[in-house]
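Attaching a single structure in structure tokens format; questions to follow.
All protein chains but one are shown in place.
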Amino acid sequence: MTFHKTIQVQTQDFDLQTEYQTLRTLSSGIGAIVQFVGLMRDINEGDEVSHLFLEHYPGMTEKSLDKIVEEARERWPLLGVRLIHRVGELTPSDQIVMVMVASAHRQAAFAACDFIMDYLKTRAPFWKKEQTNTGSRWVEAKDSDNQAADRW
Amino acid sequence: MTFHKTIQVQTQDFDLQTEYQTLRTLSSGIGAIVQFVGLMRDINEGDEVSHLFLEHYPGMTEKSLDKIVEEARERWPLLGVRLIHRVGELTPSDQIVMVMVASAHRQAAFAACDFIMDYLKTRAPFWKKEQTNTGSRWVEAKDSDNQAADRW
Amino acid sequence: MIRVLFFASLRERLQCDALELPSEGMSTVQEVFDALLQQSPLFAETLSSPKPLMAVNQEIAHATSPVKAGDEVAFYPPVTGG
Partner (left out) sequence: MIRVLFFASLRERLQCDALELPSEGMSTVQEVFDALLQQSPLFAETLSSPKPLMAVNQEIAHATSPVKAGDEVAFYPPVTGG
């Protein structure tokens, strides 16, 4: 079968069940589906967070996500990938991001889903600004040194 | 919050959405949910498979799954695990097994979900018998030598 | 008595789900296994190669694991769940 790929950047929430059913019914050769969902936590760096605003770089966001998925596809024998990342205003427990990978076998699906999330976190142009009791602040990248290391 | 754990061995199908909603709403401290679903493929070892029968060892199955989940919980800071494994008669594209892991962070959820599936595949007493055009046969374990290695 | 269970391909090849063995003189899984080899030529052949996995009271066990009267000992082929 041909490789199935859907990538969406959107403000609205997504329905995991719809996404899963679409992926699952693509082929009876699918033996494993791994799904990652990132949810908004109500606490960060010890402070209560009431809101999150997700900024992105329209155009580059979609291109970079596509590139990440294509890289995963070159490395592992995948049958399908569905990826949705939300932007805009979010509140605690909201779904932020979803990566769903289908393959004939478990190892490929796990490895590719993990890989896509790793790459997304260090390469896709999204930025989080959070609202706490004491005001708003941009979330610090945990690996900010790494990200800039070989650029200059 | 306390650790949430549900383990079920059942003949009936499961609804991923219900499972996900239950896990997701446990705590607003959940930042990551990783889900694995194993589906029945219509082909194995090059032969078309029309049916699968899953035998298990009632009593030991539940105990061994519980042990596997407890081991994962000791290794990673998990907030919840839901695990369902089906037994009995299955047809292609049927859901066989589901492992859902919730944690504050992504790495723990990925690692624990992968670990639980690895251990389940080598330690939980399930056996698959498949029906092909040419008759029925027990599925060979890929790591049968490893499984028996240190027993005798 | 010791209750012995067989599963999957092993159950089919032995044409036996379960049997009871007297527990006298049996202190390890190895001894239960040796007694089973004496049951019949079919048992001797089927159990010798490949050697099965085993559990005592529904916990994974080894040849040297202890057994006592009233225990449930299971023999089974490599598992294929998931």
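To keep things simple, chains are lettered A, B and C as they appear, and every chain counts its residues starting from 1.
Throughout what follows, contacts are C-beta pairs under 8 Å (C-beta built on N, C-alpha and C of every residue); 3 or more make two chains touch, one makes a residue touch a chain.
Predicted model, so just to flag it, every value in this text is computed and none were measured.
Within the full complex, the chain left out of the display is in contact with A. The chain not displayed touches chain A at residues 38, 54-57, 59-60, 63-64, 85, 96-97, 117, 120-129, 138-141, 143-144, 147-148, 150-152.
Rule of thumb we're sticking to: only the chains that are shown with their structure count from here on.
Taking each chain's centre as the mean of its C-alpha atoms, the one that lies farthest from the centre of chain C is A. Inter-chain centre distance (chain A to chain B, centres taken as mean C-alpha positions): 24 Å.
One finds 49 Å separating the Cα centroids of chain A and chain C. Multi-chain contact residues of chain C (touching two or more other chains): 82. Residue positions of chain B touching 2 or more other chains: 38, 117.
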